[in-house]
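What follows is a set of notes on a single structure, which appears directly below.
Heads up, one of the protein chains got dropped from this complex, but the rest are sitting where they should.
Up next, chain A:
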Amino acid sequence: MGKVVVVTSGKGGVGKTTSTAALGAAVAKTGKKVALVDFDVGLRNLDLIMGAERRVVFDLVNVIQGTAKLSQALIRDKRLETLYLLPASQTRDKDALTEEGVAEVIARLRSVFDYVFCDSPAGIERGAQLAMRFADEAVIVTNPEVSSVRDSDRIIGLLDARTMKAEQGELIQKHVLVTRYDAARASRGEMLSIDDVLEILSTPLLGIIPESQDVLRASNLGAPVTLSEPINIAAKAYLEAARRLEGEDLPVVVPFERKGFLERLLGRRAA
């Protein structure tokens, strides 16, 4: 039985889709069978980040409505043979996903794959709730910034209340993944520190992804950053986060920025 992991955040634009692709590819690299499911019906983007946008024929909604088989809708990655994508549909019908339909698709994916990553839409509405509904674990993607942290807190509340596991009285395992971390700004006290974020959310840390041009570059190229060569710092951070997700006890090192000579001379204090 595979593990179902929802990648969620509440706030949009924090890096859910990028992180789903990067973590999924990192786990698939180790030989595990991985399915990435895009739940953002109407605004799908995981296909684009994965570089599979021109290979989409059928999607999640087709499978749920019975107009396509699951095996027809799954797209196998061209780089990793253990990595698959189930795209979202571009329909504007908000109610295209049903809970029963999602339950069945997830159950079937779980029986075939080692890991099922559900890329949640932003917000706390139906789509986001369906994406987390059958999850065993959750990765909460957070930027070190007030509105993102607040929304993450809200999502943590939902995970503890509205998931199947929570309703059955079990604990859903949650991890915070801090993305777009800018060590220089954090050291100057201009950005919430990792400690601040963790203390406020009181949820364990999965990893810290530094703000990096390499992430944007990977999106431009349509390849998960963890598949890029040579390995850059963002990819390294995602690879380590994936190992922690698989249960490895790997310490997280907070990226730091060496202070420049002028700054040290002026003695600008870090908060």
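By our rule, contacts are C-beta pairs under 8 Å (C-beta built on N, C-alpha and C of every residue); 3 or more make two chains touch, one makes a residue touch a chain; residues count from 1.
By our rule, contacts and distances are computed from a predicted model.
One chain of the complex is hidden; its UniProt record names it "Cell division topological specificity factor", one of "Putrescine-binding periplasmic protein", "Cell division topological specificity factor", "Sarcosine oxidase subunit alpha/sarcosine oxidase subunit delta" or "Cytochrome c1". Only one residue in the set A:M191, A:I208, A:A223 or A:L239 touches the chain that does not appear here, and it is A:M191. The chain not shown here is touched by just one of A:V57, A:V146, A:L216 or A:I233, and that residue is A:V146. Checked against the hidden chain, the listed residues A:V57, A:A161, A:L221 or A:L250 yield one contact partner: A:A161. Of the residues in chain A, those that touch the hidden partner chain are 145-146, 149-150, 153-154, 157, 161, 186, 188-193, 196, 200, 266, 268-271.
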